[in-house]
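All protein chains but one are shown in place.
Here is chain A:
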């Protein structure tokens, strides 16, 4: 790809030629683009795609993926940003070209670290999954072929021969409706996740995969290819970065994610100790709210609770001195000897701030970690209330938090479906008087107008979303790079 300083006219392809270069509304991004574009277009494309991927991320957290609401919101967002999504629409050339080029630009920005790659791959996969789900069935075969995936749909006779076996193997097929389904024959090693759990029929080294299951395989293929490509890109990155025109933009793009990494944050956002009580009811997520309450009531917390809560407090801005003071004050109220505290507990607090031992500045636990590891037992208050509380107890707790009955039943439904983080998001909406996360974001934006789209939290921890609220309610925010960004536009 070459970049010119002057805006050039885009090459004008005639009808069929345009269609041929982008035959589908979605793609695997196997070939990098080869045309010239202007710097400005380069920047715009990148920013638009970043907006799209951020939306994909937010929608994936606010709604259960695959539901109608999720699909319609995502489609609206794609359409708004003028990217491609549907096969049957006329003159899809521009949106598809935009999709193609912007993907490759973002690869440059997001190949640089493990975290960035993981985030990029996750959002691209979700986007591909959505686009594939709305692809008409008859177009699938040609899409697979063009993507060099050797999945052949088997003929009717072949299907009939194996009908019983295929139906008996696949849990996704409901009843004897095989005539309407496409079935694909792929080498068994390409269907690892399916055959290991005996979820697919195997014959002579091939797996006979019905359409519904092929999506998972395609996504795996995509992930593997993209992962490899990103590793390759990272290796050739120094050459690209040395281009002075691109360097600042690429840095900004990747920082719009790293900017929310509170682990490396220094002094932005200060909390005073007397604010904690009121913040805990107004702005803390329920897991931290309950830990704080237990600490105040018992003047003690067990190890799991100290870890989870202690790191959260650090994440929202408590300094080491404040932390030591906070915990000591509380523990002393529980008739603990101050010397005992110094000997037994203060070392651990300093350790989690990176002042002891191997000096790692530990980050707050992510939601996934809290949900999946170290479940609480009797006498513990840590964990995720949506995951670890009995539904009845959770209901009572939510009622005591004054959530509306409608909201409570929505939350309980989400918990039943094991969508714990979405439930927490719902709790957030309820306690901040908003039912619509978009509305909510706009409310936040009006509170702090300097913030643009990029400041939306990316949810590595629930703590970060709440921290944003905590901070915005005090309007203390990092804007340095934002100013630089807006300043750069000329």
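Keep in mind that, in the parts below, contacts are C-beta pairs under 8 Å (C-beta built on N, C-alpha and C of every residue); 3 or more make two chains touch, one makes a residue touch a chain; residues count from 1.
In the analysis below, contacts and distances are computed from a predicted model.
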Completion exercise
UniProt lists the protein of the undisplayed chain, choosing from "Septin", "Myotubularin-related protein 9", "DNA primase" or "Dynein light chain Tctex-type 1", as "DNA primase"
Exercise for the section: Using the definition of touch stated at the top, determine which of A:168, A:232, A:372 or A:393 touches the missing chain. Expected result: A:168
Exercise for the section: Please pick, from A:80, A:118, A:148 or A:198, the residue that touches the omitted chain in the full complex. Expected result: A:198
Fill in the blank from the handout: By the document's definition of touch, the residue of A:93, A:188 or A:362 touching the omitted chain is A:188
Completion exercise
Answer key for A:93, A:132 or A:206 versus the chain not shown reads A:206
Handout entry: Residues of chain A in contact with the chain not shown
Key = 165, 168-169, 171, 188-189, 192, 195-198, 201-206
